[in-house]
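One structure, pasted below without further comment.
Missing here: one protein chain of the complex. Every other protein chain is in place.
Per-chain residue numbering starts at 1, and chain names A and B are given in the order in which the chains are listed.
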Amino acid sequence: MKRFLDLADFSREQILDLLALAQSLQDHPQPRALAGKILGLVFLNPSLRTLASFQVGMSRLGGDSFVITPGQGTWQLETRLNAVMNGAAAEHVREGIPVLASYCDALGVRAFADGKALQSDLNETFFGMIDGLCDKPLINMESAMNHPCQALADWRTLDELRIPKRSKFVLSWAYHPKPLPLAVPAAILHMAAMRGMEVVVARPDGFALPPQIMAKARVAAASAGGSVNETSDRTEALAGAQVLYAKEWGSTLHYGDAQGDSRLRAGLADWCVNERWFTGALPDAKLMHCLPVRRNVAVADEVLDGPRSLVRLEAFNRLAVQMAVLHRMLA
Amino acid sequence: MKRFLDLADFSREQILDLLALAQSLQDHPQPRALAGKILGLVFLNPSLRTLASFQVGMSRLGGDSFVITPGQGTWQLETRLNAVMNGAAAEHVREGIPVLASYCDALGVRAFADGKALQSDLNETFFGMIDGLCDKPLINMESAMNHPCQALADWRTLDELRIPKRSKFVLSWAYHPKPLPLAVPAAILHMAAMRGMEVVVARPDGFALPPQIMAKARVAAASAGGSVNETSDRTEALAGAQVLYAKEWGSTLHYGDAQGDSRLRAGLADWCVNERWFTGALPDAKLMHCLPVRRNVAVADEVLDGPRSLVRLEAFNRLAVQMAVLHRMLA
Partner (left out) sequence: MKRFLDLADFSREQILDLLALAQSLQDHPQPRALAGKILGLVFLNPSLRTLASFQVGMSRLGGDSFVITPGQGTWQLETRLNAVMNGAAAEHVREGIPVLASYCDALGVRAFADGKALQSDLNETFFGMIDGLCDKPLINMESAMNHPCQALADWRTLDELRIPKRSKFVLSWAYHPKPLPLAVPAAILHMAAMRGMEVVVARPDGFALPPQIMAKARVAAASAGGSVNETSDRTEALAGAQVLYAKEWGSTLHYGDAQGDSRLRAGLADWCVNERWFTGALPDAKLMHCLPVRRNVAVADEVLDGPRSLVRLEAFNRLAVQMAVLHRMLA
């Protein structure tokens, strides 16, 4: 495996193989599998789980890693092609990425959406550039519109809990003071569709996921025997739900327009998940969230601290599935 | 050993065992003792010795480590229970700590005192929360009122220099432009008392250590055959002293009141340790300080660069004793 950028690049069988490898590495540790191998980790944005779990994953497999955080101890990186670099950035990714790639055996890169032009972010303009500059195996540690490591971990969590494939999986918008990227909702939507679930996206008007993202998920759902729908009616969405996956994201109607987004979300603070949301759901319905989560803003304490919450387990599973990805790439 | 949070949690014999293990690991290195083990290090506050020595300690024992610095490359962490998280912190320790703990075999956490409410800091409110959230072995890398790694290193330093148990150990307040936490003075006071020394705390009026801290140390002193006293008279304190341990800390009379503290310390700039302080002390009296130290503010160059100074040796010993703690926890 040379690239791990998008679950959609793999067949369902390949994903199931990766998940089986994750389980196998947990049952039968291979502490020398990646001896002598080095993973470079480039974080253009903050991280806790990804930062810790990728380093640990390499350690647990006998390899090593290093971390580069542009702007903090490292030069700020320019990303625009043909830029006249007379601003804050001292180095261009066109130099930075190939150089870092030359030092390691695989590279992980985190680069959030630019958040200005929707089409450019949908095109993964920046990550596409990274892809072209990196001649070593490359891992997407969250890009403009994807977060395949999170999606794979969540798939494993659903499997571990024996959540039936045909059950109802509600991906719901949740409140946040700022417009967050679409990477996680897009990746999780695709994952649930690819797993064959009955997926419903619940979001207020103005927060619909882009048609391209929805269409891509519908193709995956059709192939896996599931479905993808969307609604702005939370009660309808949650009726009979087995899983509520809460996630904050920005308005797609006002993409790149902070004021427009702000006006739209001003009245939506009640999109903070609490126990009442689960009234019409299955009795043992679960709450998922990729973390970090703003308590009592996106999800109430009562849910996060109650028996529905899978959020810690999801985070634990990041390590397991990423070890499988690293093993497949480097062993 | 599942917790290393406070020397007071251990018997004198257990501490002597740890110090013997530190010496043994120095004499007979065990470069594979912690092979496959991973230490997570969470720094909510700055560090130099702790940051370097814990990483090195794991390396020297064949293990590995990773560092998380909330607010720098990682999300800022919320610490208040029931907080409505609409401020700067994107993640709560209630998620962050269990997740990081799940990735490693032991966790070290540094979290300075909040510095607002004395009783809350004395209660170790925050570190108590961490303790409850971490199901792996946990190391206190400095909390509101404790710094057991520093205390253990200083004990080793006193032993190495063959400073007699019954000699006079003066813990003296020293000047600093700002009110620093009570963690080091509290931990060092307890260590010296537990070692059985004749301890005197010298501090200006308004800077007395809290009665709970003094009482706890007196219990340890009684059990070890030493004593604990306090005075605001520096000359009296230093008469016949074998060791002067200098440390800066904030006013307990004006705890959490920056202006009150500032007024009180304004006239205390002469609490900068210089050679004259040692006039009545034993001829070979030593100067100790946990570092970092503000030269010519807390301690004068002439003392730090002279033969009395043990400050470098104390720092060197951090590595030795922490390796013993790690070995006891993980080997």
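We take it that a contact is a pair of C-beta atoms (placed from the backbone, for glycine too) under 8 Å apart; a residue touches a chain by one contact, two chains touch by 3 or more.
In this text, all values refer to a predicted model and were calculated from it rather than measured experimentally.
Enquirer: Among A:Thr74, A:Ser120, A:Ser232 or A:Ser262, which one touches the chain that has been omitted from the display?
Expert: A:Thr74
Enquirer: Could you tell me which of B:Leu5, B:Leu34 or B:Val311 touches the chain that is not displayed?
Expert: Result: among the candidates, B:Val311 touches the missing chain.
Enquirer: Please identify which residue in B:Leu77, B:Cys104 or B:Leu319 touches the non-displayed chain.
Expert: B:Leu319
Enquirer: What residues on chain B make contact with the chain left out of this view?
Expert: The missing chain touches chain B at positions 31, 43, 46-49, 51-53, 55-56, 59-60, 67, 69, 72, 177, 291-297, 301, 304-305, 311-312, 315-316, 319.
Enquirer: Could I get the residues of chain A that touch the absent chain, sorted low to high?
Expert: Touching the missing chain: residues 35-36, 38, 40, 64, 66, 68, 70, 72-75, 78, 82-86, 90-92, 94-96, 98-100, 102-104.
Convention: only the chains that are shown with their structure count from here on.
Enquirer: Where the CA atoms of chain A average out and where those of chain B average out, how many Å apart are those spots?
Expert: 40
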